[in-house]
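Removed from the display is one protein chain of the complex; every other protein chain stays in position.
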Amino acid sequence: MYYCDSRLQYPVRVDKPSPIFAKMLQQAIGGIEGEIRVCLQYFFQAWGSRGPKKYRDMLLQTATEEIGHIEMLATAVALNLEGAPVSMQDAAAKDGAVYAALGGMDPRHFLSAGLAAMPVNSDGVPFDCSHVYASGNIAGDMLANATAEATGRTLACRLYEMTDDLGMKDMLSFLIARDTMHQQQWLAVIEELGGFREQLPVPNSFPQSKELQEYSYAYFTSQVDGSVPADLQGSRFTEGSSLDGKGQYSIFPNRPLGQEPKLAPGPKEAHAQTEQEIGLIAKVKQAIVG
Amino acid sequence: MYYCDSRLQYPVRVDKPSPIFAKMLQQAIGGIEGEIRVCLQYFFQAWGSRGPKKYRDMLLQTATEEIGHIEMLATAVALNLEGAPVSMQDAAAKDGAVYAALGGMDPRHFLSAGLAAMPVNSDGVPFDCSHVYASGNIAGDMLANATAEATGRTLACRLYEMTDDLGMKDMLSFLIARDTMHQQQWLAVIEELGGFREQLPVPNSFPQSKELQEYSYAYFTSQVDGSVPADLQGSRFTEGSSLDGKGQYSIFPNRPLGQEPKLAPGPKEAHAQTEQEIGLIAKVKQAIVG
Amino acid sequence: MYYCDSRLQYPVRVDKPSPIFAKMLQQAIGGIEGEIRVCLQYFFQAWGSRGPKKYRDMLLQTATEEIGHIEMLATAVALNLEGAPVSMQDAAAKDGAVYAALGGMDPRHFLSAGLAAMPVNSDGVPFDCSHVYASGNIAGDMLANATAEATGRTLACRLYEMTDDLGMKDMLSFLIARDTMHQQQWLAVIEELGGFREQLPVPNSFPQSKELQEYSYAYFTSQVDGSVPADLQGSRFTEGSSLDGKGQYSIFPNRPLGQEPKLAPGPKEAHAQTEQEIGLIAKVKQAIVG
Amino acid sequence: MYYCDSRLQYPVRVDKPSPIFAKMLQQAIGGIEGEIRVCLQYFFQAWGSRGPKKYRDMLLQTATEEIGHIEMLATAVALNLEGAPVSMQDAAAKDGAVYAALGGMDPRHFLSAGLAAMPVNSDGVPFDCSHVYASGNIAGDMLANATAEATGRTLACRLYEMTDDLGMKDMLSFLIARDTMHQQQWLAVIEELGGFREQLPVPNSFPQSKELQEYSYAYFTSQVDGSVPADLQGSRFTEGSSLDGKGQYSIFPNRPLGQEPKLAPGPKEAHAQTEQEIGLIAKVKQAIVG
Amino acid sequence: MYYCDSRLQYPVRVDKPSPIFAKMLQQAIGGIEGEIRVCLQYFFQAWGSRGPKKYRDMLLQTATEEIGHIEMLATAVALNLEGAPVSMQDAAAKDGAVYAALGGMDPRHFLSAGLAAMPVNSDGVPFDCSHVYASGNIAGDMLANATAEATGRTLACRLYEMTDDLGMKDMLSFLIARDTMHQQQWLAVIEELGGFREQLPVPNSFPQSKELQEYSYAYFTSQVDGSVPADLQGSRFTEGSSLDGKGQYSIFPNRPLGQEPKLAPGPKEAHAQTEQEIGLIAKVKQAIVG
Partner (left out) sequence: MYYCDSRLQYPVRVDKPSPIFAKMLQQAIGGIEGEIRVCLQYFFQAWGSRGPKKYRDMLLQTATEEIGHIEMLATAVALNLEGAPVSMQDAAAKDGAVYAALGGMDPRHFLSAGLAAMPVNSDGVPFDCSHVYASGNIAGDMLANATAEATGRTLACRLYEMTDDLGMKDMLSFLIARDTMHQQQWLAVIEELGGFREQLPVPNSFPQSKELQEYSYAYFTSQVDGSVPADLQGSRFTEGSSLDGKGQYSIFPNRPLGQEPKLAPGPKEAHAQTEQEIGLIAKVKQAIVG
């Protein structure tokens, strides 16, 4: 279970409020690269963890940390919205910048939230929990977590570049540092478990003898003329030993290994057009007549 | 641009059609671990690639390969639906297995598709493209791709265990092999670029001097009593050199570094309740009177 | 504005309630082929109609009719849910059919709605209004409406086949008849306006001289070997005069008319990996050195 | 910021695991009546609170409590999934109950989560954050919270009836008690602020002199024949003093107060069909000729 | 069933068309606080009503009224879009206000709708029917309806403040008045049924003896240090008799009542990593060795 402290994880200060930057910050709250996502992802991984117990503990600590990050960003959005235009008349009367702010801000920041953060991204699309990855396979989950933190840090760096508000830059410098660590942390679990050599392919518990090993380490090219693009030859993924040490990379210009599929005509209850059934009869006739 | 061959990438055969297994296979088509997702993800990464050109080429080949995987799975679903119950009367008249099939299949396989695959997951939720990760940062994108293939292979292995149809097991053994390679392939790009040592933190183009480095390699614990769970001590992510070789892991029992946030009262146009404004006035009075 | 009568458009009777059929009926309420969709689609087309006034009138009548169809189906769902299992204990104690009903029904019919209809499809996915087509172009909108009624009637026919309840068959025979008329009705508008000869291509107000007419009536084939599938030759869409009488159908084996795209490297603020920029430098060097 | 304790808020025990009940419990996690929703709703209300400070404090305490409820339910789902069928062969070999379980369980519990909870509802639809109400108006928000707890308690009671597992009933008896309190709590805030007499209409800060007061306390009937249904006469909402004491309820048989709307024809750039413009010309002609 | 009149419920007039205000008005159509939502919510509550019959009648009248409100708003949007920029060239040639309008309007108002309303919110997100609350419990539903009208009136008041168009203010003054009544109306039903004293907790048909009454009227605090925030003491919800008169409010500083959860390891078919199973073996060994 959980506890709170009414103070913030790290100071949040806005020197020059900007409703447009408020809209951008929403991506770090409700975007797929954002904090609601990692928070729920780590929680669901922890709550579904079937061992080893250590990783449940690890996940719980960080999931809990992330709630505080959402809180920081929500505070930052609310502060950026102070002074936002709330009347078209005011906007028109003032300079173009106010009018542009009115057009460029998320209208729901005023209309729906009364000048506060919402669990949506910077296009106003609500976060949906299909983005919470928790597969029960620790290597897959750690890769998903590292991905989330990589896209998260990229987003935070772009936000850092976009703003010239010193308070916001300070807050982001903290969040960027935490994203650095979280990338390190999740990938270190894979390292702790033996690295890619032991952990790949995910899941490593499925016997590779059951997969069609002929194609397990072959890079398929799909060029229409059967050629292999020159710059792909001699790559780490087309030659030499595989990362898991269990195979040799090769190149396979792709071609059909199967046949044209044949589906039986549907039952009459599915009500295709009559002509689709007639077509069938014609085919049957043809088959008989030869 | 693109071309087709009417033959399948690999043979698809169903020995014992099962509408319930058809429903399960949908996860590999329209699920977040599925083939529509990787197909579109690799395409959008390729189409947005701003260099090096080599990686656009690499992505295009594999994106194109993935269309053929969706096609295989769609064919497998259609074949599994042949003979599915299309009348409650029939179902009731037959044995319980038919009735259970009627209750357990996706009703839209009959009602909406006339016994064919749909771009939805095994719960019938349509795939939505928010799951397409293409950030323009190659390390982040390669991690996202490896994640997609890790969850994809885990899904394929679970489907393999669920079925006892030899045709389906054969098809899955091919797809599992391709997922093995694709994991190898995307992670090999990171390796080719110098491995985690060079590529972390993502993005590696943001100067770490601008992040709050004091917290860049610290594992934050959130235990209510300030303790550090014993099993987390001495972990790869709490001690020793970081994966990128740029820091030393440490442990930081978390505490508030910031203050309680103070938001200004909203403008009257936002129409909070009058009492919220009165509350404010009271507070101001109190501050004056002491 | 609008009025109601508390009686139903047409009698709704359920002889043998079935929670599984209740789930299936949901597709006709909240599915993309369902009645909420056509109701809102016709309303939004009417409300946005910028002339001729006649079509606003026509649309309003039918939109209003459709509310009554949703009502009929919602009533049918509620009646089918009477007697549904509401306790696992009861289900287990009774025969397998009850248990199968429990597994096969939409659990939210009990949990969320207390045994009533919901605005969701038969997989429980809520209807979302992105499916409301109202483009302001009457020919496009009439085609969209005819499509909606074609998929709607196909759905209703499949539901008719699925049930053996005489009450339900009677209700569906009415709804199927209305779908017949609505198909006739929307397509008759196109006929009234001169048929496909006048109305195609949609929009017919864009001067065809501005489109690349060389490709306006050519069927593009995409076969990898440049061949044209034999069964496509001599088709209505590959030879002879086009439907709008403005061109001749032909076949064009597709090939790239454009070049390989070249995107400029992104700005540093977008934070690709450093190696992506280095790659660029390398290319520049190469270009200089030759 | 936030802290965790690895113990649960209240004991979670499952005596007879049931994958079908696991699916039902999902509604209490990721359904609109569920715990993720209230947790995020209370957090966003707190984080956006612009005073009085007291209510931020109140909301934070309860939001934090709710995380522990999600955790309890996620644990309950995971325990109910132990022993779930993971192979169709096993299911077929065993009795019908196992087969029914296979058809009735959420397939993604196995395929996507490896037998753990997911942030989805009992139909497998992911929670999306559009359901988080935080308007900045405390009376509106308290009503929204009371609604959430009312639907939440109704759901919990239905789950209680559905199961015969004593462990689950015990857990639910705790959650039901908490929903009781939370209803009391949010409505008590309205009471504390003067009750409906002071707080209605929401927002009470908009001067009623600016609304069209003629229609502010009139119940509009929409009967096609202009009648007023007999059972509605003499109701609390059709006669006597209004709840806010500021008006008298009355009945108004509805009729159009406005005219037929007239929209100007669209600009040519919007590309309606030519005939739509011709229609316009005809109308203009008619207006001229009379 | 239903009928229409081609005239509007109330006059809609726009003096100074504004595509940015058109975008804002969309929130009142397709937003969660908007009219599509209440219209469908009241209809589904009516159509699923299992008594008393009076409330079906009441709901039908108001649901029907709401269609006319959507119509008014859709008309207002269409009128506000007249004269909107439909060419970037025009926009650039004119003053900055036109250019700002182009950037600030919803591009789909032109691109998708040809200058008409759409069933989306002011961020362009389509309305989805998960927001339709109809639980079959009348007290819960009335609270949901009052909530919808409270957020709806707050939205309408904010729109009123945002615009300086007299026609729009007139239209909004009517809608605001109707929202006043609808709040009164739904809460009056609760009053009619005995008020909160009789109706709480919702559902009042679940015997409170079955809930864990020890926690039914206790406000849980979650402060990390176990303290109770001073401003929460002595509140209506922490002391005195509960609203339903069935308990006494108290304060309970929260603490874990349960234990650390223990989930069994997953079956091999779920394919966690091998190391997760090894972890298990280790634990088993440990248990044996002691």
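Observations on the model:
As written, the chains take the letters A, B, C, D and E, and residue 1 is the first residue of each chain.
Simple rule for what comes next: a residue touches a chain if its C-beta (ideal position, glycine included) is under 8 Å from a C-beta of that chain, and two chains touch if they have at least 3 such contacts.
Bear in mind the structure is a predicted one, so any value in this text is a computation, not a measurement.
Considering the whole complex, the residue from B:Met88, B:Ala101 or B:Val132 that touches the absent chain is B:Val132.
Checked against the hidden chain, the listed residues C:Ala22, C:Ile36 or C:Leu79 yield one contact partner: C:Leu79. Hidden from this view is one chain, which touches chain D at 154, 157-158, 161-162, 224, 269-271.
Although one chain is not shown, part of chain C still touches it, namely residues 3, 5-12, 32-33, 53-54, 57-58, 60-62, 64-65, 68, 72, 75, 78-79, 82, 86-87, 110, 114-116, 125, 128, 130-131, 133, 135, 137, 139-140, 143-144, 146-147, 149-151, 153-154, 157, 160, 173-174, 176-181, 183-185, 187-189, 191-192, 196, 200-203, 206, 208, 210-224, 229, 231-232, 235-237, 242-244, 247, 249, 254, 256-261, 263-264, 266-267, 269-272. Against the chain not displayed here, chain A makes contact via residues 18, 20-21, 23-24, 27, 31-33, 96-97, 100-101, 103-105, 121-125, 154-155, 158-159, 161-164, 222-225, 229, 254-256, 261, 263-266, 268, 270-277, 279-280, 282-283.
Going forward, only the chains that are shown with their structure count from here on.
Taking the options A-D, C-D or B-E in turn, the interface that duplicates B-C in more than half of its contact pairs by residue number is C-D.
Centroids of chain A and chain B (each the mean of its C-alpha atoms) stand 6 Å apart. With touch defined as above, residues shared between interfaces to two or more other chains in chain E number as follows: 3, 5-9, 32-33, 57, 60-61, 64-65, 68, 75, 78, 114-116, 125, 128, 130, 135, 137, 154, 157-158, 161-162, 222-224, 229, 254, 256, 261, 263-264, 266, 269-272.
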